[in-house]
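The structure appears right after this line, and notes come after that.
With one protein chain removed, the remaining protein chains of the complex are shown where they sit.
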Amino acid sequence: MTNIAIVGTGQTAHARRRLDVSQAGLAREAVMEALADAGLTMADIDSVVVASGPAMFGAVNQPEKWLVDALGARFKPVVRVTSGGGTGLAGALAAMNQIKGGVAKRVLVVAYDKLSEGALQASISTLYDPFWGREFAVGIMGFSAAYWRARMDRLGHTEEAAAMVAVKNRANSMLNPKAHVKKEVTVEEVLASKPLCWPIKVLDVPPISDGACAVILAAEGDAEAITSTPAWIRGMAYYSEADNAAHRSMLQSEPLKIAAAKVYRASGVTNPRRQFDVAEVQEPYTCFELSYYEGLGLCPEGGAAELIASGATQMTGDIPVNPSGGCMGANPIGATALIRLAEAAMQVTGKAGAHQIQGAELGLVQAGGGWANLRGVAVVGSTKD
Amino acid sequence: MVAATSRNVAVVGSAQTQLKAAWSDRQHVDLISEAVARALLGTGLRIEDVDFVIDSGSDFLDGRSISNCGFLGAMGAHHKEESRVEEDGLWSALYGATKIASGSASVGLIVAYSKSSESDPNDYWTSLAEPFTQRPVGLDQNAVAGLFAQRYLTRFGVPASALRAVTHRAWAAADGNTFVDATLEMLQDEYWSQEIASPLRRSDMARPVDGAVAVLLASKDVARQIGGSPVWVTGMGSAIDQHFIAARDGATLPAAAAAASAAYRMAGASGASDFDIVEVSAGSTAGELMVLEALGMAEPGKAIDLYADGASPGLNPSGGALPADVVMASGLVRLHEVAAQLGGRSDHAPQGARRGLAHASGGLGMQNHCVITLETS
Partner (left out) sequence: MTNNATSTRETMGSMTSRLSMPYTLTAGKAMGTFLAELGAQRIIGSRCAACATVRVPAQDFCGDCGAETGELVAVPSTGELTGWTVTERGILAFVLLDGTDVPLLHRIVDTDVSSLVLGARVSARWAAEPAGNVMDITGFAIDAESTVGALAPTNELLAPIEQLAYRMELTYEHSYGHFYGSLFDSVKNDRRIRGIRCPSCRNVLLPPRGFCDVCFVPTKDWIDIPDTGTVQACSVVHIEFVGQRMTPPYVYAEIVLDGTATRLIHSVGGLSAEEARSGIVKPGSRVKAVWSDRATGSLADIEYFQVIDGSA
């Protein structure tokens, strides 16, 4: 099978509110940076995949139809893949298939959300079936807090352990020029912060951001001609789980495990903790990062609290997780998954600047969305295999 | 470019629910499951053989965000790879075909549906317009169809009355299609006289209906195992025009032409005349003429000639999207129709047809277009 590489990445200056650009202008900003990174222009791009969160976030239905002018994509194939918070990775997967399937050589993926423009929790609450629980919904915060509470009892994912995730990711954000939340916190401050949906407290929650990310993919042969530092995609998958299937366990995410198993098989990963040099995971709340440690096999089930406490996932640890700061530094929901992929690509090509993990060669990416029932995993490397 | 998709991916099954004005006693999930279960019938494939699901639906029409999330079980997507393409299902089919052609999967299920009867379809259409200058002045799907129809008719000197032939033919075909609830008797006087967006009347506008459609795509190996007469995907293309409707030509559809030429190139086709069946989705009668011209079936301004009595038996044998437009799914219905007609699974197939073309449009004033071509061995 054809190997696919990331040949350019770009991100906007993420912010709580960008008043200088429209949704379309925001997406363009990331695209221009990715094109410049790859040394390409839109004329070199065969096809565009737009990924963004639910259209109700921004009051524009099928926003790619508006974005096309800002992307300079007239008369090109433009399609939008939407899959909640993980949509950027789902979009990248669609782009990979376009290249491997022979309908495009170079595909631009652009993911964005401009969350300052809408009523976020009200919007996300419409995820719920109007007949089944929507009136109790708090976006997915009530749900996420509930299953964290359950994992506390069963897997030892304590409030302290989650607070350490907040402390780590906020500290890492200080080194990331694209992150807009620049404030370090302590475990005590997180624990004492205001409960929103207990056990989720305000410092367990990432910011609400305006931001976009763009990634350009190309096939083996072409990729090396475009850049001397391609980041090779060793595997990528995006799995789902029926939201109210019988005996759905939310203690461990089944679709995450299935996706990880498939991608690890494709990329020859048998010992994730040892083989990966760096991981970028999409943590909509601190508690999810703990859960992903286990789902991704970075530690055994029930071992997440110990893993974070050991310091192994710190910048200086043996498996740094979210050197970018993750969602804690910037959280434009629809873009966050693609940001994780771009950050991992930057790491394995030595382009991460102040938050570079020295010598990183193999990176793990995780993303997800919906009702914790859409889960994607990718592996990127500095070499093809 | 290497056309890895060409003749490496087959439509091995497809089905639709009946398309009707309002499925008021059924939920989305009911329609979806019916289409999926029927698509599997007779293929020998079971849901566990399906590697992935790509689906098309609209959060705005469904009244829920990330609406695929709630319909995964009904689509048979539980613990499978799944993605939502928020555009007509023909784009989902294009995605699915690339996934199989890439060698990363063997069997894919493509699903598209909507129940526009549950909301005011205008809300769906107006929310497609950027909200600062086009939406506030009252732009909707009818207005853009009227503005473009006026351009088309005046530029090419086609009288508005000529459009009656397009309506009549579409509804007559739908009358013979048991999966569409439209009948010629429904074309009452008010259909012909009620002005919706001059020069267009109610009879000129696509009629929104509820329904679901499912298409099973498979690799060459799986298609051969299933046997019968597989219908191969030979070409695919899509292209989008700019957003602001006043900046588009209006009387021609260059994005549709670009999508078609990409598909023809991949299929090694010389043009529209290579195809025995052409199923297109358009928002209005005048729009349908523009689509046919963009596909190369007629010179600009001349597509009306295709509607002469007895001409073009392969044009929209199902009736097309005018009598029954399932928003988000009309293009995938066209693919199902072409595959069923070529594969001997349809009672309204033109005789001896071997090659077919399915077309989808999306967006206000048909901003976006997709073309997939098929062929039997």
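To keep things simple, chains are lettered A and B as they appear, and every chain counts its residues starting from 1.
By our rule, a contact is a pair of C-beta atoms (placed from the backbone, for glycine too) under 8 Å apart; a residue touches a chain by one contact, two chains touch by 3 or more.
Not measured: the values here are computed from a predicted model.
Considering A:P177, A:P195 or A:P300, the position touching the chain not shown turns out to be A:P195 (whole complex). Residue B:W23 is the one among B:W23, B:Y95 or B:F275 that touches the chain missing from this view.
Considering A:T12, A:Q62 or A:T126, the position touching the chain not shown turns out to be A:T126 (whole complex). Across the entire complex, the residue among A:T9, A:S22 or A:Q314 in touch with the chain not shown is A:S22.
The residue from B:V85, B:A101, B:L128 or B:A197 that touches the chain not shown here is B:A197. Annotation for chain B: contacts to the undisplayed chain at residues 23-27, 29-30, 33-34, 36-37, 47, 60, 63, 72-74, 76, 78, 115, 117-120, 123, 127, 131-134, 136-140, 142-143, 146-147, 149-151, 154, 195-200, 242-247, 250. Contact between chain A and the absent chain runs through residues 18-25, 28, 42, 56, 58-59, 68-74, 114, 116-123, 125-126, 128-139, 141-150, 153-154, 194-200, 242, 244-248, 250.
Quick note on the criterion: only the chains that are shown with their structure count from here on.
Between the CA-based centres of chain A and chain B the separation comes to 33 Å, rounded to the whole angstrom. Against chain A, the residues of chain B that register as touching in their complex are 1-6, 53, 58-60, 63-66, 68-70, 72-73, 77-87, 91, 94-95, 97-104, 124, 127-131, 236-244, 254-255, 258-259, 262, 266, 362-364, 367-368. Interface residues of chain A, counted against chain B in their complex, comprise 1-2, 24, 54-57, 59-62, 64-69, 73-84, 90, 93-94, 96-98, 100-105, 123-124, 126-130, 237-245, 254-255, 258, 369-371, 373-374.
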